[in-house]
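As you look at this complex, bear in mind that one protein chain is not there, while each of the others sits in place.
Labels for the chains are A and B, by order of writing; each one numbers its residues from 1.
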Amino acid sequence: MALSRDEITEKVREALVDALGVDEDEVTPEARIGGDLGAESIDYLDIVFRLEKAFNIKIPRGDLFPDNILSSDEFVQDGKLTEKGLGELKARMPHADLSQFEQNPNVQDIADLFTVDMIVRYVESKLGGEEG
Amino acid sequence: MRWIWIDRFVEFDRGRRAAAVKCVSLAEEHLHDHVPGFPVHPPTLMIEGMAQTAGVLVGDVFDFKEKVVLAKVTRATFHRHVGPGDRLRFEAEVQGEVRHEGAAITGTITSNGDLVAEIELMFAHLDQSREPVEPGEGNFVFNEDFIRLLRMRQLRDLASNGPSPDA
Partner (left out) sequence: MKFYLVDHIQELAPPDRIVAVKNLTLAEEYLADHFPAYPVLPGVLMLEALVQTAAWLVRVATDFEKTLILLKEARNVRYGTFVRPGGRLVMEVTALDIGPDASRFKAIGLCDDKTAVQARLTLEHTNVADEDPAGPEIDASLRPFWRRRFALIGGPRALENGQPGA
């Protein structure tokens, strides 16, 4: 019943291959959905729908790929995230590794946080945090 | 040549699935170019038929207030040729649900029960994506002609009364 990390990774890989038309071996844990796998705006929604179906979960808007952080002055100044913005991002993406990003939080680099591994960890947390 | 690639809706289950039919006829100009002497209904126009079937299904969810446009053809696979005299049946099904950000559709096209094509599409709502559109009057995607020709105002009846006799 409960899925292992490997099983989750395999289903995430399948969803990404179907949504993005990439080869299986391109879908490594560090691969960035945008930068490496070529995802564009509509693809993020495609990925969300496929993950919902594959894992029978609900992914509300902005939960997996927070897009609305960018629209507030509170969170963004001169192309960088403010303290508040960073705090908001951390709260929204507890499953992402922000240590590098924090050092120079450029808004345009947020997309680099969306890696295959980030998605696997998000799904894990939605399913109740199974250990691998 | 009109830009309508389906003829009539035969089933409509709001927000979930829809079916439409299209007759292929030698009266259609494009068949004489594609190809001379051997008319084959172009696969890309079958994708459009699916996009129109699914586009109405998706547009209905927000009462045709959003400009629903084709954003992605994730996959379209074709299994047999279709020509004059064939009657195509387009069946579209929403994956998950239609959202403000867009929708994903899976569909099949059959002819006399034989599988012609399998198609996966995604739609976006124009004002929320792509490039900004000059302000105009109302929704040019679901315009009066399209609504009238496809009898879209009767879709709600189709939804409550069930599949039409020639489904």
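The rule we apply is simple: contacts are C-beta pairs under 8 Å (C-beta built on N, C-alpha and C of every residue); 3 or more make two chains touch, one makes a residue touch a chain.
What you are looking at is a predicted structure, and each value in this text was computed from that prediction instead of being measured.
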{"item": "Options B:65, B:81 or B:148, residue touching the unrepresented chain", "value": "B:81"}
{"item": "Chain A, residues in touch with the chain not shown (by the definition above)", "value": "20-21, 40, 42-43"}
{"item": "Missing-partner contacts on chain B, residue numbers", "value": "1-4, 29-30, 33-38, 40, 42-45, 47-48, 51, 69-78, 81, 130-131, 133-134, 136-137, 140-141, 143, 145-146"}
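Heads up, the rule we're going with is that only the chains that are shown with their structure count from here on.
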{"item": "Whole-Å gap between the CA centroids of chain A and chain B", "value": "32"}
{"item": "Chain B residues within the chain A interface of the complex", "value": "71-72, 74-75, 95-96, 99-102, 104, 122, 124, 129"}
{"item": "Residues of chain A touching chain B in the complex", "value": "18-19, 21, 41-43, 45-46, 49, 52-53, 61"}
